[in-house]
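Our next item is subunit A:
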Amino acid sequence: MNKTYYLFAAYTVTWIIHIAYLGTIVRRYSHLKREIEELKKPGVSS
Partner candidate 1 sequence: MKRAFPILGVLTAILLSYALYLALVVAPTERTMGDVQRIFYYHVPSAWTAFILFFINFGASVFYLIKRNPAADIVALVTAEVGVVFCTVVLVTGPIWARPVWGIWWTWDMRLTSTLVLWLIYVSYLFLRRFSSSGQTPLLAAALAVLGALCVPFVYFSIWFFRTQHPQPVMGGGGSIDPRMLHVLLINWLAFSCFAYLVCWSRYRLEKLQRDVDHAHALESLLAPRGSVR
Partner candidate 2 sequence: MTAPTGITRVTLLKDLRLEWRSKDAINSMLFFSLLVVVVFSFSFDPSAEESRQIAGGLIWVAFLFAAVVALNQTWARELRNQVLDAYRVSPAPANSLFMAKTLGNFIFVSVLEALMTPLFIVFYRLRALGPAWQLLLVAVLGTWALVVNGTFFAAMSLRTRSREIMLPLLLFPISIPALLAMVQSTTAILNGEGARFWIVLLVTYDLVFTTVCLLLFETVLNAE
């Protein structure tokens, strides 16, 4: 049972790493979307 713990740890850590990276992509994407909204507003370069 002890050894199987390592197996699940490895699989979990793999997905934590991948999801963390995807998370940074999603976060930056929503940041950009907000910036684009700002740029689109007509009164931007007053």
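How were these picked? Simply put, all candidates are chains of the complex that A comes from, given by their letters.
Structural remarks
The definition used in the following text is that contacts are C-beta pairs under 8 Å (C-beta built on N, C-alpha and C of every residue); 3 or more make two chains touch, one makes a residue touch a chain; residues count from 1.
Source: prediction; values computed, not measured.
Contact annotation for this complex: of the listed candidates 1 or 2, subunit A touches only 1.
The touching residues of subunit A, when paired with candidate 1 in their complex, are 2-4, 6-7, 9-11, 13-14, 17-18, 21-22, 25, 28-29, 32, 35-36, 39, 44-46.
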